[in-house]
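Apart from one protein chain that is not included, each protein chain of the complex appears where it belongs.
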Amino acid sequence: MATLNAYLLVGAVLFVCGVICMATKRNGIGVLMGVELVLNGANVNFVAFSKFTSLGLDGQVFSLFIIVLAAAEAAVALAIALNFYNNHLTIDVDRGNKLKG
Amino acid sequence: MTETGELLRNLLMTAWLLPLAGFVVEIFFGFGLFSKNPRHSKGAAWCAVGCIGTGFVCSLIALLVWVNKTGGHDTYEADKGVEKGWMSVIADHNHGLHPHGDGEHAEHSEHEDGDKDHAAGGEQGHEAEGDTDSHDDKDAHAKPHNEEASIEGGEWQLASVTAEESEEHSETEDSRSAAEFPTAFSGRLYTLGEFGSLIVSLDYYIDSLTIVMFAMVTLIATCIHLFAIGYMSDELTDDYVDHFAHTSDGKHVHRPGRFYRFFAFLSLFCFSMLGLVLAGNIFQVFVFWELVGICSFLLIGFYTERKSASDAANKAFIMNRVGDFGFLIGLMVLWTYFGTFNFADINDEGQVTGGLFSMISRSTEGEDLGNVRVDEDGAVLITSPEGEVLQDADGNNRTIPYALLVVAGLGVFGGCIGKSAQFPLQTWLPDAMEGPTPVSALVHSATMVAAGVYLTGRFYPMFTAEVLLTIAYIGGITLFVAATIAIVATDIKKVLAYSTISQLGYMMLGLGVFGWAAGLLHLITHAFFKSLMFLCSGSVIHGCHHEQEMPKMGGLLKKMPITAICMLIGVLAIAGCPLFLGLHFSGYHSKDAIVASALAFSEKNPGHFLLFALPLITAGITSFYMFRLWFMTFWGKPRDQHVYDHAHESPWIMCVPLLILAPFAWLCAYGGDQGDLYVMLTKDAPAHIENGVTAVGDGVVLPEIQEMYNQHEAAGLWALTSAGIGFVLAFALYGMNLVNLDEMKKNLGAAHGFLANKWHFDDLYDGLFMRPAHKVAAFCAWVDRTIFDTTLHFLARLMVIIAQWDRIFDEKVVDGFVNLIASATGDFGERLRVFQTGRVRQYVMFIVVGVVILFAVVFSTFPG
Amino acid sequence: MSSTDFLLVAIIFLPSVAAGAIALMDGKAVGTIRGMAFASTVVTFVLTLFLWGAWSGANADSPGDIVLLCEAGWIKSWNIYFRLGVDGISLPLVVLTGLVSMLAAGASWSINKQHKGYFILFLLLETGMMGVFLSLDFFLFFVFWEVMLLPMYFLIGIWGGPRKEYAAIKFFLYTLIGGVLMLIAMLMFYYGSGATTDSFNLIELANAASGSESTLSEFLSPETQVIAFVLLFIGFAIKLPAFPVHTWLPDAHVEAPTPISMILAGVLLKLGGYGIIRIAFPLCPYGAAVAAWWLVGIGVVSIIYGAFAALAQTDFKRLVAYSSVSHMGYVLIGLGVWSIGGDAYTAASRDYWLMGIEGAMFQMVAHGVSSAGMFFMVGVIYDRVHHRDLNKFGGLMGKMPVYSGLAAGLFFAGLGLPGLCGFIGEIFVVLSAWQFNSTLAIVAASGVILTAGYILWALQRVYLGSEYKGPHEEDITPINPREKSIAAVLLVFAIGLGVYPAVVFDMMKDSTANLTETMEQGYENAVPAVAEEEPVEQAQAMNN
Partner (left out) sequence: MSIDQLLNTTGRDLSVYFNAELVLSATVVLLLLFRLFSIDRFVPGSFVALVGALVAGGFSVQQVINIEDGTSVVFFAGMLKHDLFTVYFRIFLCLFLILTIALTVLTGIPDSEDSPDFYTLLLGSTIGMMMMASANHLLMLFLGVEMASVPSYVMVGFLKGRKESSEAALKYVVYGAGAAGVMLYGISLIMGVLGTGDMAILGSQLSALGGGLGSPGVMTVALGALLVLAGLAFKLSLVPFHFWAPDAFEGAPAEVAGFLSVASKAGAFALLVRFLLSLTGAETAELMTWFGLGLGLIGILTATYGNLTAYGQTNVKRLFAYSTIAHAGYMVMAVSAFVVLQNSDTATADDVSNSLSSLLFYLAAYLFMNLGAFAVVAMVRNHTFREDLTSLKGVGTQGNWVGICMAICVASLIGIPGTGGFFGKLVVFASVYKAAEVSSFMYVVLAFAGANTVFSLFYYVKILKAMYLEEREPGIQPVQVPTAERLYLALLGVMVIITGILPNQLAVIAKDAGQSILAGIGG
C-alpha cells in the first residue's frame, strides 16, 4: 500500500521535472509541456491528499478544475507560441531576446 | 532732562542731522532736480557749506551755552559737591591744578559775572575770528591780559555747575547718578531693539569733550568745504579728463565731472563723524565708526577710474574692518557681562539703569586688583550707579573676569588701532592719500582718524592698566616708525600722511601713559594744524597743477606767499615751537603735555623708559621732516622750472580757509594746561586719572596727574631741544643745501630703502594675510567642487571599478553630488538590469532560484 | 468666513486664482499676462499690509499669541485641518514675501520666452510661499512646502541659464530629501501625540511640548524629541542652507533667471529659518537644547565657509549666492544660542537668546531685501552684456552711474554696513553669541572682515576702474525706469530697516518672548523625564 509520502514524492518529482523542463527546453512547445508537468505534480498532491487526509472531495474537485484550466491555458499558450513562430519563424524561445535590460 | 540738556541736545542734533539732509539733497543734484545743468552748478557745494556752516553755528552756540550755563551758578554748589565722588575729584583736581586758585573761593562770586562773560566772550571771539578772519591777531593778542583770571574763574564755574546740574537732572536721572556725570547730558533718541532686559538704542551723550569735538569738527569741516569749492572746481564740466587714469589703449579717461557727488560724500561724512561724537553708547559709536569708514571708502575712491584709488579705498576699509573685528569682540564681551552699551546711566520712569561708566567702580580697597574692585576670585565686580555690587537673579554677585575686561578694552582699542592707523594697521593711511586733498585734510588728518583717539579717550574708564600700557606701546611704536618713514617720503601728501600717523601715535601714547588730557589736547591741536597743512599742500598741488612730488618744487614762497606762510605756521605748530608772551604754538603745549606725561610715567616705571625716549627722539624727527617739507617746497631755488613757471597762488576761496585755520593752529591751545581748551576738556575727565593707580605685583604704576604737571618744565625743555636739533638739521640739509643729498642717499642706501619701502609692512601683510586668504578662498571653492562633488563622485566610480563592472555609467548630464547618487544608483540600477536577461528560460530559473532563496531565508530565520 | 479668514485665504490663493486666469488667456498677449501677474502680486502685497493692520489689533489683545486663527475641516479621517493664522514671527516674513514677489514680478519683464507658463508658475510659487508662512497645521505646512518644488523646478529648468537642468534637479533633489525627513518627523509627531484631532495642530503640539495646557494628552519623550529635531533640522537646514548641505544653492541661484533668484534668495531661504522657529523649536524644545551647540557650530562654519567661497568666485552671481550661504549662517547662530542646561544659564541668558532669535529673524528679513537687491542688480547688468565674469567688468560707474549707485547701496547692505538692513541682524546675532560660546562668537565675528573683502573686491572689479573690459560694451545702456524703481524700493527698505529696525522687532517681540518662555518650560518638563530614565537604565545595567 503506497503511503501518502510516496504520492507526494511522485508529485514533487513531477513538479521538479516540470520546472527543469521549463528551464532547459529551448523549444517553446517543450516549455509548455513543462508547465503541464508542474501543474500535474500539484494535481497528484491534491488527489493524494483527498485520499489520505480530511480534505476529502475538495482535493479531487480542485484537480478537476486544474485540468480544465490547464487545457485553457495550453490553448492560449499554443496560440501565443504560434504567433511567436509567425513573427520569428522559429519556436526557439531563446530567439526572443529583444526585450531585456 | 533739563532745559540746558534739551537745548544742547537740540543744537547738536541739528548740527548732526543737517549734513545728512544736505547729503540727500546733494546726491540728487546729478539728476538735475535742482539745477538745469547739474554738472556745471556749484549748488551742491553751497548746500553742503550751508549745512555744515549752520552746524558749526549750532555747535558754537552749544559751546557757549555749555560754558555759560555751567558758569552761571554760585560756587557753594561746588562745596556741596565736594562730598560726592566724581564731583569731589574734579574739585580736588582743580585745587591741585592751580596753586593760585587755592583759597580763592571768596573771590569767585565777585568775579562771577565778568568771568562768565569773558569765558564766553573769549570763546566767542575766538570762534568768530574764524568766520571773519580780519581781527584775528588783535583778539589773539588781546586775550592774554585776562588770561589768568578768566581761566581760573571759568574753570571754577565749570566745576561748580556739576552739582547744580545734578539737581536739575533729577527728571531723568537720579540725582545720585547724575552726580557722577555732573556736566554730562545723556538720553535716548530711540530704541533699536529690546530683548527682555536688554536694550539696544541710539542715545546721545553730551559732555565737554563732545562739545569741543563738535566745535572742532564743524569748524574744520566748514573751512575744508570752502576750500574744496575751489579745489574741486575743475570737476565742474561735462568732460573731465582724468590724467591719472588710463584706458587700455593708453588714452586718458574722459568722464563727466562729479562735483556734486564729492560734496554729497563730504556731507555724509560730516553726518557720520558728528554722529560718532554724539553717540551715547559704544554700540552707536560702532555704527558711526563703520559709517565714517564707508565715507572714507567713498572719498578715497572718489576717482573711481583710477585703480590705485579703488585699491586704496578697499585697503582702507578692509584694514579698518580688521580693527573693527577687535572692536566687535570688545562689544561682545561688554554686552555679555554688562548687558548695556550706554556710557551714562539711563533713567527710565524712575528706574535707573547703570551705564558702563558706573559699572566698574574704582576704589582703593585692599582686595582690589589695580584700582578696580574685585571679589575674592579676582573677578571684577559690577556695580550699580550707587556703587553697590549688582546681583543676578540667583543672588550671586555680577562679575566679569578680569581677563575679559582686559580683552574688552583691547578689543575696543583694536578698533581704534584700525581707525587711527596705528601700528600694525597703519599702512592704509598713506595709500588713502589717493583721495582728493580736501578729503585728506578732513577725513584723514583732522577728524576720522582722530576718532580712534577720541574713542580711546571716551572709553577711558573701562581700560585697565594692562590695556593702557598696550596703548602706550602701540602709540610709541607707531609714532617712531611713521616719523622715520616721513623722512624719506617725497610726495608732499605722503609726508603729511606719515606725519599724521606719527602724531596719532603721540596721542595714543599720551593716553596710554595716563595723560588723558594731554592726548586729547593734542587731538584738537593736531586737527587744526594738520588740516591747515593739508589744505596748504592742497593749495600747492592745485597751484602746481597736480604736481605732488617735492623734488620738483622749490622756491614757491614767492609764487604763493599766503600758502607758504600758513604752511609755516602749521610746521611751527607741529614742531612744537614756543614763542614769546605765551603765544606758543599749539603743538608746543600739547606735545609738551604728552612728553611730560611720558616722563612722569617712565619715572614711575623705569622699565618702560622707551615710552619717554621714543616721543622725545621723534619730536626731533618730526621737526626735521616738517621743516624739510617746507624748505623743499617753498625755499631755495625752483628745481623744476616748468612747474615753477606755471605755479600760482590759489584763488580766494581756497586761501580764506587757510587764513581762518592758521590762527587756530597757532593759538587754539593757548595757555597750555591752564588754557580754556585744556580746562574745558578736563572738566569731564574720568575720575580715576586724578589719583593714578598703584601697582599690584609687577604691574605698572600710573602716575597721578599732579606728577605730570610737575614734569612740564623739564619735559618742555627736553622736547624743545630735540625739536631744535631737528630744525637745525633740516635747515642745514634743505634750507642751505650744505650736503649733497643724492650722495647721502647713496651712502645710506640700505636704510633709505628700508624707510622708503615703509618698513616693508605692505609686503609683510600681503604675504601674511592677503595671499593666504585668497588661498583659503580658493581652497574652499575647490573643496566645494572636489570634496562635495567630485570626491564622492570618484567613490561612486571606485565602487564600479571594484565591482569589475565595465559599463561605467557615463551620463554627462550631471556632475557632483547629484552625480554621486545619480551615478551610484544609476550604476547599481544598470547592474540590476543584467538580471533582466530577456531570456524566458532564465526567467523560469529565476523563479526557481527565487523560491529556493526564499525557502532558505524562511527556514534560516524561521521563528520556531 | 470672517473677514480676517478671508484675508488670510486671499493672501494665499489670490496668486493662484490669477494664475488660473492667466492659464485661460491667449499666450501671445504678453503685455496683458505680465500686467495681470504684476497686478495680482501688488494686490497680494497690499493684502499683506492689511493683514499687518488686522494683526496689530488682535495682537494687542493677546500679545504674542498666534491670532486671526482660521480653521476648517479638511481630511478629517486623518485629523488634518485647514488651519491658518499669523503671529509676530510669521508676519514680517509674509510681508517680505509679498514685497519680494511683487518686485520679482516687476523684474520678470526680462523673461523672453513662454511668458504664460512662466507667470503661472511664478504665481503658484507665491501661493506656496505664503501658504508655508501662514499655515498652522503641520500637514498643510508640508503641503505648501513641497508644492513649491515643481514650479521652482520648471522655473529654473526652463528659464534658467546654461546649466539649468543640473541646477534644477539638484534643487529638486535636496529639497525632496529634506521633505522626506520632514515627513517622517511629521508622522512622529502625529503618532506621538496620540493621532487625535489636534495631532497636526502646530499650536496644540507646541503646547503639549511645553507642558502647558493642551488638548493633546500625550507627547513625544525627550529622546524622541531629539530624533525628531534632527530630522526636522536637516530638512530645514537644506533650505536655509547650512554648510554641508548648501551645495544646491550656488547652482540654483546662479542658473535661475533673475526674478527667480530674487525669490530664492529673498524668500525661499527664509522658509528654512522659519521652519526651525515655527516647528522644530516649539515642538522639540528638549531636542533644540541638546542640538544648540550644533546649530551654532554649523552656523559659524557656514559664515566662514560661505565667505571664503564667495571670495574665490569669478562669477558675479555665484559670489552673491555664496554670500547668501554666509549670511544665513547668522540665522542659525542666532537661533542656537540657547545655553540652557549649562551651568551659567540664568534668567538673563534667556534675554540673550531672545536677542539671538530676534536678530536671526531680522537677519532673515534683511537678507530678503539685500540679497534680492543684489541678485537683481546682477541681473540688470546680465541682461545687457550677457555674461557675469567678474574679471570682465569694470568702469560701470561711469557708464551707468545711477545703476552703480543703487547697486553700491544694496551691496553695502549685504556687507553689513550700519544704517542699512544687513548690519542689524548680523550684529545682534553676534552680540548674543558670546554668552553661548566665546570661541564660536569670535570666529563668527571674523566674518565681518571676509564679507568686506569679497563685497568690496567685487564692487571694485565691476563698478570701478577706467573702462569696461568685457564683450557687448555697446549694449550697456543706462538703467531704465522700471529697473530703477525696483532697485530704489529695495534700497529704501534696506535703509528703512537699517535705520529703524524696531519696526520689525516690535512685530515679533511678543511672539519671540512667548516662544522662549514656552521652550524653557518644555525643556524643564523634559529634564525630569530624562533624569528618571537614567537611574532605571543604570538599574537594568546592574541587573544584567
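As written, the chains take the letters A, B and C, and residue 1 is the first residue of each chain.
To be clear about the criterion, a contact is a pair of C-beta atoms (placed from the backbone, for glycine too) under 8 Å apart; a residue touches a chain by one contact, two chains touch by 3 or more.
Source: prediction; values computed, not measured.
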Partner chains on view for the chain not depicted: A, B, C
Absent-chain contact - pick from C:Gly27, C:Gly57 or C:Gly341: C:Gly27
Residue numbers in chain A that touch the chain omitted from display: 8, 11, 15, 18-19, 22, 28, 31-32, 35, 38-39, 41-42, 45-46, 48-49, 53-56, 58-59, 61-62, 65-66, 69, 72-73, 76-77, 79-81, 83-84, 86-88, 93, 96-101
Those residues of chain C which, in the complete complex, touch the missing chain: 27, 73-78, 114, 116-117, 142-147, 149-150, 153-154, 157-158, 164-165, 168-169, 172-173, 176-177, 180-181, 183-184, 187-188, 190-191, 195
Those residues of chain B which, in the complete complex, touch the missing chain: 809, 821-822, 825-826, 828-830, 832-833, 835-836, 838, 840, 843-844, 846-847, 849-851, 853-855, 857-859, 861-864
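Assume only the chains that are shown with their structure count from here on.
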Chain pair showing more contacts of the two, A-B and B-C: B-C
Averaged-CA centre spacing for the pair chain C and chain A, given as whole angstrom: 64
Chain A-chain B separation of Cα centroids, rounded to whole Å: 98
Contacts with two or more other chains, residues of chain B listed in rising order: none
Contact set on chain B toward chain A in their complex: 833, 836-842, 844-845, 847-848
Parts of chain C lying in touch with chain B, wherever the complex brings them together: 165-166, 169-170, 173, 244, 247, 250, 305, 308-313, 346-348, 350-352, 354-355, 358-359, 362, 395, 397-398, 401, 405, 412, 417-419, 423-424, 427-428, 430-431, 433-435, 438, 441-442, 445-446, 448-450, 452-453, 456-457, 460, 463-467, 469, 500-502, 505, 509, 513
In the complex, chain B residues that touch chain C: 27, 30, 190-198, 200, 242, 245-248, 253, 255, 283, 286-288, 290-291, 294, 297, 301, 304-307, 310-311, 313-314, 317-318, 321-322, 324-325, 328-329, 331-333, 335-336, 339, 392-394, 773-774, 776-781, 784, 788-789, 813-818, 821
